[in-house]
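Missing here is one protein chain; the remaining ones are kept as they sit in the complex.
The first chain written gets the first letter, and so on, giving A and B; residue counts start at 1 in each chain.
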Amino acid sequence: MTDAMIGLVALPLTGALATLLLPRSATAVAVGTGLATTVAAGLLLFGVATQGALHYEIGGWNAGLGIALRADGLSALLLMMTSLVVLAASVYASAYFSADSTRDRFWPLWLLLWTSLNALLLSGDLFNLYVTLELLGLSAVALAALGGKRAAVAAALRYLLVGLLGSMMFLAGVSLIYAGYGTLDLAMLRRVVEPGPIAWTALALMTTGLLLKTALFPLHFWLPPAHASAPAPVSAVLSALVVKAAFYLVLRLWLDVFANVVTPVAANLLGLLGASAVLWGSWRALQAERLKLLAAYSTVAQLGYLFLFFPLLLALPPGPTRDLAAGGLVMLALTHGFAKAGLFLAIGIIQQRCGHDTIRDLDGTAQHLPATTFAIALAGVALIGLPPSGAFLGKWQLLAGAVETGQWLWLLVTATGSLLATAYIFRVLGHAFGHRPYPNQPVTVAREEWPALLLAAMAALVLGLAGAPVWKLLEIGI
Amino acid sequence: MNSLLLLLVWLLPLSLAVLAGQRYASWITVIAPLPALLAAAIVPVGSSVSLTWLLLGVELGLDDTGRVFLLFSGLLWLVASLYAAGSQASDHKATRFRIFFLLAMAGNLGLIVAQDMVSFYLGFTLMGLAAYGLIAHPASQHARRAARRYLVWTIAGEMLLFAAIVMLAQQHNGALTFSALQSSTPAGLVMLLLLIGFGIKLALPGLHLWLPQAYAVTPTPAVAVLSGSMINAGLLGWLRFLPAGDTALVDWGQVLLAAGITGIFFGAVAGLLQRSPRLLLGYSSISKMGVLTSAMGVALAWPETAPVVIAAVVIFAAHHALVKGALFLGLGLVERDGLRPWIQVGLVFLALALAGAPLTSGAFAKSVLTASLPESAQHLITLLAAAAFVTTLLMVRFLLLVRRLRVSKPSPLPTESITAWLMLLAIIAVFPIVIAQAGQLMANTVPVFLGVLLSVLVLLARRRFPVHITTRPYRSAATGFALRCRRGILHLAHTGELAIKTLQSAVRKHHERLRQTMKHGLLRLRRCSDDDERWQLAGSLWLGIGGLLLAGFIFTL
Partner (left out) sequence: MNWDAWLPVLVVASSLLPGLVIFFLREGSHRLRTALNLVGAILKLVLVGILIWGVFHEHVYESRWTLAPGLDLVLHADTLSVLFVTLSTVLWLVTTVYAIGYLENAPHRSRFFGFFSLCVSATVGLALAGNLFTFVIFYELLTLSTYPLVAHRGTPEAVRGARIYLAYTLGGGMLLLIGTVWLHVLAGPTAFVEGGILSSLPAAYHPQLKVIFLLLIIGLGVKAALVPLHGWLPQAMVAPAPVSALLHAVAVVKAGAFGIVRVVYDVYGVNFTDQLGLLTGLGIAAAITIVYGSVKALFQDNLKKRLAYSTVSQVSYIALGTAILGPVGTIGGIVHLVHQGIMKITLFFTAGNYAETLGIHKVSEMNGVGRRMPATTLAFSVAALGMIGVPPVAGFVSKWYLGLGAVEAGMASWVMPVLITSSILNAAYFLPVLYRAWFRDPGPAWPAEHIPAARFETSAALLWPPVVTAMLALAAGLFAAAPYSPLEWATLIAHREYGL
């Protein structure tokens, strides 16, 4: 199984180099690499499920000196999600890009992004996390600027600036930890860290940096413009995975490494920010005039939900109830990943066919693309949190936790957020019904529509109906 | 065989309604009441049929009362069908008429053989609703209004009856048969509901408002059965539902007695003021139903006499049904082709019968009734005599009105109709002579004689001193009140609707205004985050959050 772990990092990296060297068969190489990486992720998941948490030290160097790769239930799940999403987006991208030059620059950066994502999820120490975080940010920026238009470049530069600020803060925190405890290994730190000025400051610094990167309200301002101009597969990955990676780090730090440092007050702060994100993001999404902006603001809102879990997790005593809530959090994150990716891919199809993605003018186009509309519908169901999507189960746990701990505010926020989400999703879907006749075939361009459909279906159906193993897997800690 | 007959009593008319559009449908209609007559003749008293799987459990049967009712109702329906075969031949909406005719017949005959509350109610409802179709059949504005008024009253009555039978069912633990009902007294509320519910059908004063106009517009054969057998369904209802003869319901008996007496004189007086023979006959029905109501009151108040009184009531009802039916049929003939001498003779005979002149069925019925009265109620005999007196006056006026009737478009009299009427006349003439004992036919001599005398005097006086009084067609104060009530209720309903609409639009306006304010506010907020001052805002927020987080870690509350 350690081969799987190595493969998860090595395969995309090699692929990135290969596409650089073989531009003409870049697409085939990329998709092939994608398939291989996904298989590796599957093997890893299987391995974690059967053998428990996995651990590998690169080069044989012990922890403290060398780079350790660790995989537990949480990272295995997120790795699986990453692989599936990127694979689907790769298939999509193989048909999406028309201009050669864009394609040549796309694949290497794309695979580099994947490498950094996998490496981040597998990292076992703080410095490694910083490196991969930085790499992730840079490749994401480059991909965002791929369109070459002025707006895209401006947005990408903003993203870069914000990303660097965040990373700097993170690094500051990491160095403080190193200065204070002398180790950066996550497993060791978990045992050693105690509440005190060092831990507090370090955690505050790291979290602040990560909050920027995860686009939590009110630090979300860079996200919508970045989405607005990026190509569809890039938007998908950006919303679904990149910001999720930063969130994963916050999760890891708060619930795992610094578990005895965090306080309910701080958690409530995060919760409040999350609540504001939910309400503000949903509201802006409702007002959005372009589909991409709608989706971007929806991401802001959905991430808010994830942060709503923090006060609940801290208020619940450790035990089965808390595990249920934690599982709900992960389920929500997974569902959102798939759903948002599917949504962006579908929006990309619309944008390509009609040349625009203005919602008001969607009337005729939605009929011509029934499979795409269906993908949007499925993704929408998952974003709203309706059954049988995984988000329903996640929201259930959120509501249950709120009731259990008596924190009624989060309940209210969740309910309002869901209703607002309903409004903005069905605003789009309302345009799908019209007088124009059906085309003869429901699916038009298979390579683009099937990935969108499958991703959305994954979110809306598979995770909801077959999601019970998620909780079992999460019990496997590092 | 008996069971089959009992079933066919109502099943045959019901099934024949399907064939109402066929060519020989009018003759088919004549066949329909035959099972009823046959059942009345052959089926022994006390036989019953139980259909536990039908509706809520149906029980049919025949008792003494039922037999008499079946006999005269069946007869009347037969005669009316025969009449209709002639008179409706030229009607191009005849199919519709026939369907409702047969449905009403099925309901009427069905309720007579019903031995449980629910099937009685079924027949009663069917009859009531089908009669609407008969009343509304002429497509005029007048007919529409009269039919609607009838329907409103009928439905109100049916609803009250529904409430009554539900409460009765609960009182008897779900038992629905009439035999189970006879064991205990109904509660006060139930009594009231039963009295009013059936009272509407019987046109008690105050509940009679639907009757006159309905009788005025309905086609002849239908009004004959309407006034003859259908009105008696109300009586049968009382007979079946009220436990007469078992317990002393003295107070209710007194109420009924009072209502009946009021009805007698109200009907007569109102009838005397009419200018149309049909309306007069209608009020006459109200008067006669008053007699029946008083008798029912007597039966309730003096339970020991109940069986005898009830028997008398049934005979009186039969007499009135046949005579009133015949009067309407005769009137129908006059309305078609004017007053022929032989029709006039028949009408005079019928008028005498209704008034109760000696040797007629009226005298028979009256003497039976008088004989059944208890010792302590002898003062009622005077009452009955007075009733006969007023009825005589009424009938004289009727004959005069008939003489004055002008026919606008005379059409030849169909043979069937004439035959039907003559048949009925014969039966009315013969049956008292066959059934009655000697003394019973000589009642009422004095009142009738007095009545005739007074009428002659009045007529002579009128010829001597012609008076130009334009008597307005009688319209009760109650009608005016009811109209005003209806207007008031509609107005109230419209005001309610208006209020709801105003409230809705106010809420919508308020909602709209709220939305606009929120929209403007948020738009302003958005705009401020669009330009580059955003960086400063964002930066300060960011640092602020960092600080708060740190504080959160340090200061654990």
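Heads up, the rule we're going with is that contacts are C-beta pairs under 8 Å (C-beta built on N, C-alpha and C of every residue); 3 or more make two chains touch, one makes a residue touch a chain.
All values derive from a computational prediction rather than experimental measurement.
Asker: Would you mind spotting which of B:4, B:41, B:54 or B:499 touches the chain that isn't drawn?
Answerer: Answer from the full complex: B:54 touches the omitted chain.
Asker: One chain is left out of this view; which of A:57, A:104, A:256 or A:404 touches it in the full complex?
Answerer: Checking each option in A:57, A:104, A:256 or A:404, the one touching the absent chain turns out to be A:404.
Asker: Which of A:148, A:182, A:196 or A:430 sits in contact with the chain that's absent?
Answerer: A:430
Asker: Can you tell me which of B:25, B:40 or B:151 touches the chain that was removed from the display?
Answerer: Selected residue, touching the omitted chain: B:151.
Asker: Contacts of chain A with the missing chain: which residues?
Answerer: On the chain A side, contact with the omitted chain comes from 320, 323-324, 327-328, 331, 370, 381, 384, 386-388, 392-393, 396-397, 399-400, 403-404, 411, 415, 418-419, 422-423, 426, 430, 433-438, 440-442, 464-465, 467-468, 470-471.
Asker: Over the whole complex, note the residues of chain B touching the chain we left out.
Answerer: Contact residues on chain B toward the absent chain are 52-57, 96, 118, 121-122, 125, 129, 133, 136, 139, 144, 151, 155-156, 159-160, 162-163, 166-167, 169-170, 174, 493, 496-497.
Rule of thumb we're sticking to: only the chains that are shown with their structure count from here on.
Asker: Give, as an integer number of Å, the spacing between the C-alpha centres of chain B and chain A.
Answerer: 78
Asker: Which positions of chain A touch chain B when the two form their complex?
Answerer: 165, 169, 195, 197, 199-201, 203-205, 207-208, 211-212, 218-219, 221, 261-269, 273, 283-284, 287
Asker: Taking the complex as given, what residues does chain B use to touch chain A?
Answerer: Residues 522, 526, 529, 534, 538, 541-542, 545-557 of chain B touch chain A in their complex.
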